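In this view, the complex is presented without one of its protein chains, the others remaining in place.
And now, chain A:
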Amino acid sequence: MSDVMTSGEPTTKKAKRPGGRERNPEALHPGRKKTMAAMLLPSIILLIALNAYPLFYAVGQSVRDGGITGPGEFVGLENYRTALQDPAFWEAARFTLLFTVVSVFVAWVIGMGFALVLRRAFPGKSVFKVLLLLPWVVPVVVSTTSWNFMVATPSSPIPTLLRALGFGDVQILANAGTAMAIVIIFKIWGTFPFMMMMMNSALQAVDPSVEEASRLDGASRWQRVRHVILPIISKPIYIAWVLASIFTINDFPSVFLLTGGGPVNSTSTLVVFAYRLVFQDFRTGYGVAVAFLITAVLIAISIYFFRRINRAPMAN
């Protein structure tokens, strides 16, 4: 724990934000780093025992051909090569990309729209603010159940509606295109409240006088949003995008409980693909290798966005 003690930087280093980070308590309280280290300790222990250790264990699994019978033989990078040559892997990767990009972006547009509307007072504003969070609050197991009810059988509400509109008999979950659409729409439905919350707190940092000035300069409402507000909050926007992308790529229950990955794997994301390899096909090594490939993608996305976040201007 002595690392903590040597790591305190001089108090002259300027903090990015006002508040507690400006000064180092050690300057006033020498020799009390033990307290700080002790406060970190429970989280460090959990991090090592429940995350770091399993992670190293999993690295070992990914280079073995283990299954239900045992840990298996060492096979090197064979599992990774299998994945990259497996058409099913690439099909899952393609759908994961579509699923993530479309649902994160559309959810952001909707969430941003609601956050902008909810900025100004109007009758019932605070009620809408709470009600619109419900799709995010309701457990996924519950909402997939109700979406299943709405689309699963020909007599469900949505197919009935589509028939009435003249689309004929649409078997939503039996058809690859409509199944993909419904999974993506479901994810948008569950993600937009998160975006709304993130954008709502970002918008609170926008100085009203900046917006007022651009209004007086004759900027239209769209121009004010596009060229004044969005650039000011670009940093929180990138943060919301990166978090939502990670949540979406890692999302298991939405897809698994709505379509099970079907029909014929058309809605199988990489996480569902890895889950099935491990728990249904008992190809542990291969499944874990796929999970590590997902991790590589997540890290790449995070690095890309953090670069952009650091270049983005700060919202005050």
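The working rule: contacts are C-beta pairs under 8 Å (C-beta built on N, C-alpha and C of every residue); 3 or more make two chains touch, one makes a residue touch a chain; residues count from 1.
One rule holds for everything that comes next: contacts and distances are computed from a predicted model.
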Name the chain not shown, per its UniProt record: "ABC transporter permease", "ATP phosphoribosyltransferase regulatory subunit", "Xanthine dehydrogenase family protein subunit M" or "Spermidine/putrescine import ATP-binding protein PotA"?
"ABC transporter permease"
Considering the complete complex, identify which of A:Val101, A:Ala174 or A:Ile299 is in touch with the unshown chain.
A:Ile299
Among the options A:Leu77, A:Val101 or A:Val117, which residue touches the chain absent from this view?
A:Val117
One chain isn't shown here. Among A:Ala58, A:Leu97, A:Leu162 or A:Val206, which residue touches it?
A:Ala58
Considering the entire assembly, which residues of chain A contact the chain that has been omitted?
3-4, 7-9, 13, 15-17, 19-26, 28-29, 32, 35-37, 39-40, 42-44, 46-47, 49-55, 57-58, 61, 117, 121-124, 128-135, 137-143, 145-147, 149-150, 157, 189, 194, 197-198, 200-202, 204, 235-236, 239-240, 243, 246, 249-250, 252-253, 257, 271, 274-275, 278-279, 284, 287-288, 291-292, 294-295, 298-299, 302, 306, 309
